[in-house]
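Not every chain is included here, but those present sit where they belong.
Chain IDs A, B and C follow the sequence of writing; residue 1 opens each chain.
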Amino acid sequence: MTELITDLSADLSSADLSSARVGVITFPGTLDDRDAARAVRFSGATAVELWHADAELKDVDAVVIPGGFSYGDYLRAGAISRFAPLMAKVIDAANSEAKLPVLGICNGFQILTESHLLPGSMVKNDHLKFICRDQVLRVENTATAWTSAFDAGQEITVPLKNQDGQYIADEKTLDALEAEGRVVFRYVGFNPNGSRRDIAGIANAAGNVVGLMPHPEHAVETGFGPDHTGTDGLGFFSSVLHTILSGARA
Amino acid sequence: MTNSSAEKTSFNIDTVANAASTPETELPWAELGLKDNEFARINEILGRRPTAAELAMYSVMWSEHCSYKSSKVHLRQFGDKVTPEMKEHLLVGIGENAGVVDIGDGWAVTFKVESHNHPSFVEPYQGAATGIGGIVRDIISMGARPVAVMDPLRFGAIDHPDTARLVHGIVSGIGGYGNSLGLPNIGGEVVFDSVYQGNPLVNALAVGVLRHEDIRLANASGVGNRVVLFGARTGGDGIGGASVLASESFDDAKPSKRPAVQVGDPFAEKVLIECCLELFKASIVDGIQDLGAAGISCATSELASNGEGGMHVELTSVLLRDPTLTPGEILMSESQERMMAVVTPENVAAFEAVMAKWDVEYSWLGEVTDTGRLIIDWDGETIVDVDPRTVAHDGPVYNRPFHRPEWLDALQADSFKGEVPADLGAAVVELMSSPNMASKSWVTDQYDRYVQGNTAQAMPDDAGVIRVDESTGLGVALSTDANGRYCYLNPREGAKLALAEAYRNVATSGARPLAVTDCLNFGSPEDPEVMWQFAESVTGLADACQELGVPVTGGNVSLYNQTGGVPIHPTPVVGVLGVFDDVARRTPSGWREDGQAIYLLGT
Amino acid sequence: MPRIVVDVMLKPEILDPQGKAIVGALPRLGFTEFSGVRQGKRFELTVDGEITEAVLAKAREAAETLLSNPVIEDVVKVEAVDD
């Protein structure tokens, strides 16, 4: 079993860590919710189950919108989920002064773009097929709520698996994202889906909302991640723990 | 739930009373695939002619696919050759939707392989997709959470013009459905051989995990318990061939538009999985059965005959996608993503609450009775009144003639007589670049192997490995194997070798092999030479299972895999399941580090 | 630019999971006017030059062979547009 990880100062007890509540939303058709909750637990925080039809966010300090095929990806990936009652709460909380940290992974990223919390959109992979592989990413921005545990420019390997993963936006939006440092992750070595400018993940202007196509929650445990060893995904969850405990919301 | 189908129907209904008073009515039993002796037997069982609806039920349930009428006499060996030690870990054996094996610590696994060969030839994407959907429902109906799938595949020659259509359609169908369900694909096979040109083999294996106390069986007991159908609505899917039933009174042959192809809805199935698991967790359902081939005919007759009583159902309560369906068609429909359950009256409200949460449609069809009869009404009038056992279990059994093919001696004598090539290096390269040896990552990269976070091994390893218990590392290994060419040369030894290969793959991963499932893909049982291949293969497999001490817990038989009179090579696909006390001990295939020593074990 | 529009829909008797999901979502968004939804495909083929009867015939052929799957879909329209 992987030991608890955190890059926080040593005097924090695990009780302090577990006081951080990270919500994981399940929509009909969500697949990676239990994996995301496991990743949250490994970081030491408490994972809180949220159901798309819930009216309240249950006092969570951060939210993960996990991957999967919510509503079958029918119509457009994320198009129907975006209208879930709980999403209205997430959108408000993300835009509020408290800047609730929100991470959208794969289908979660698609839901965030459909919700206009993040710009651009995803279309079918340029090769039109589903692709599952261990993918190298470069962390381009370590100032977001979800990336502070990484070093700038660090290369990490996490699984990628999607069918509609080609990130697109108009040139103006892309230029603005680059200029504002909001491209958070880029594909390295191989662009698996034709995404513009090799973009794998982006953030909103405040840096509390991050979306990416690859799956950090599948790289948190030795033996079950990339090449049976990789645990690079843990950094996402320890980062948000840091964000929460360092008093962003205190 | 309200239902509006009753008032929309306007055909004449063939009731039991009508059948009794009109014995001379011509019935389309031959068109429905029944033989004259079988039709005579139905008349004898009922003591009158069957109604249209009864004819529909018997014809689908007595088909080769549902009744195993040609294979049954041979499959008995799987039971007869089981020793008490082999049964030690067996919680549920052959006969239920899938076998269940004890893996310790109160955990159990259920697994099964099935074929969807013919539908995949007609419509590759949907055929393969619904193949995954069907086997996964078998696993759910045992009370388990599905945790992985595998897909042993056989295609025709790689350069044949039709092969691309099949390969790309089938692979994306398996991925499209399995990926959407959140089931890691942990292994399979891809073989190209021209014998499979008109008969690709699309076999699908699913495995699920459960606690011992969660095992659910397909039986309807407890008089007064309610019978409910839930999931997708019933459409005309899969009854294209039986369109003679479009006219329930057999006089006005109206042309019917019935889709021969079923389209899968993986989203609906994913919701169904979660919804069933919630029902199991709260002990809301007493009996449960998935709807596959033969749809409601199969579910009602099996549930009723496995219980101790009978069942009374009102068919107009079935929610329909197509309101023009006749009762016979509703009974035969193979619409996907449906389940039938038995619920005590006290649990009705709890059941409805779970359906509401997951937004799943359902309708109460009737209840369990103590009459020993399966009674189906249409708007209050009885259209089926049968002993359910006669439908589900007492179908015809054939001892079909078989004999060893005369050409076999010549074939076996035709051994390799060429020269050993001087340039072995070139030979190796040539071998490795053949489509059957080359890397399969072009297939497996289209499958999700990470979802659920418990995959300890998948492609390119010899066996897939899945963790079952996160706290202890308890897990299982699975491998599927077959070699049609070996079986063609010697079906008995070929079947043994298939088991031996799967067994070795599981053992080399570090697991202890425990149980077997098989999918027996053969040509026509009416061909005595094919029947011989079948009999020999089953004997070989049963003997080898006894030798290795692993029982067959379930599987599937797929016959009539032949085009233009030419059968495929006999292809018994064997799946072996093994157990790990801790999957951290798994051993991946291939060299990992420089400097390691290489040993060759065995003979 | 002269174009040919090809519309393809699933055959009416075939299940349309996408349409089903949309029809379920509409009332939740306050749209109660629609009792059913079917989702199909629309292709726009660009033609360099004039759309003659021969070109249209080719488009019809492409619609039946490549753009639709006759096992489950119908070509409901092949038509020249110019705008």
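In this section, a contact is a pair of C-beta atoms (placed from the backbone, for glycine too) under 8 Å apart; a residue touches a chain by one contact, two chains touch by 3 or more.
Values in this document were obtained by computation on a predicted structure and should not be read as measured data.
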item: Whole-file subunit formula (labels as shown); value: A x1, B x1, C x2
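Keep in mind that, in the parts below, only the chains that are shown with their structure count from here on.
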item: Interchain centroid distance [CA atoms averaged], chain B/chain C, Å; value: 35
item: Junction residues of chain B, two or more chains touched; value: 265-268, 359
item: Contacts with 2+ other chains: residues of chain C; value: 17, 21
item: Footprint of chain B on chain A - complex, ascending; value: 28-29, 31-32, 34-35, 38, 53, 68-69, 71-74, 129-133, 159, 161, 163, 215, 217-218, 220-221, 223-224, 228
item: Residue numbers on chain A that touch chain C, as the complex places them; value: 71-72, 74-75, 80, 83
item: Of chain C, residues touching chain B in the complex; value: 10-17, 20-21, 24, 69, 71-72
